[in-house]
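This is the structure, below, for whatever I ask next.
With one protein chain removed, the remaining protein chains of the complex are shown where they sit.
Let's look at subunit A:
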């Protein structure tokens, strides 16, 4: 199945039903997780993605994750949730504890891509930054411009973004075209632009831990 961003945004990705460990992830992380899987040969990890658009209504994330865990857990030795708190105010963590599954630490993907410790260290000085990842740069219109009504009412821009000072593009990959697009996004929002290469940040060691923890189950 070809992984296009629109499908990841709207529908997510069904598990291949191959492997002993199921990762239940946000669609916005699919490319990064599959890249890590390929690079490390984690054949025993299967991936299911929930629609990335759930982020537009964080309260729906917990229900969707719970449903996915309950639907699929019997077919795997282990399930791991590849979401951070993601605006659920601790509710996702509570649910994962209740279900007995692990999840990624941190408030959101901007934090774990940058590294939770590094991100927390900049909290005092960078709270006027608006962040985009590779996925969000590609899907800027679907996740930012259109849901905020800026396609229909550009005059609202400064009501949303007037207190921000810069757009930080947290780059997971080296891609000049995305860099250009992110700079355009910053200009559309009237913000200064900064590109910051993060790679996969904490996601890589977290998934390595999951993969290694269950490699013996192969």
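As a working rule, contacts are C-beta pairs under 8 Å (C-beta built on N, C-alpha and C of every residue); 3 or more make two chains touch, one makes a residue touch a chain; residues count from 1.
Note that contacts and distances are computed from a predicted model.
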Leaving aside the chains on screen, match the unshown one to its UniProt name from "ABC transporter permease", "Circularly permuted type 2 ATP-grasp protein", "5-methyltetrahydrofolate--homocysteine methyltransferase" or "Multiple sugar transport system substrate-binding protein".
"5-methyltetrahydrofolate--homocysteine methyltransferase"
Considering the complete complex, of A:88, A:139 or A:198, the missing chain is touched by A:88
Of A:6, A:38, A:153 or A:196, the one touching the omitted chain in the full complex:
A:153
Logged for subunit A, residues touching the omitted partner chain are 58, 85, 87-90, 107, 123-124, 127-128, 148-150, 152-153, 156, 159-160, 163-164
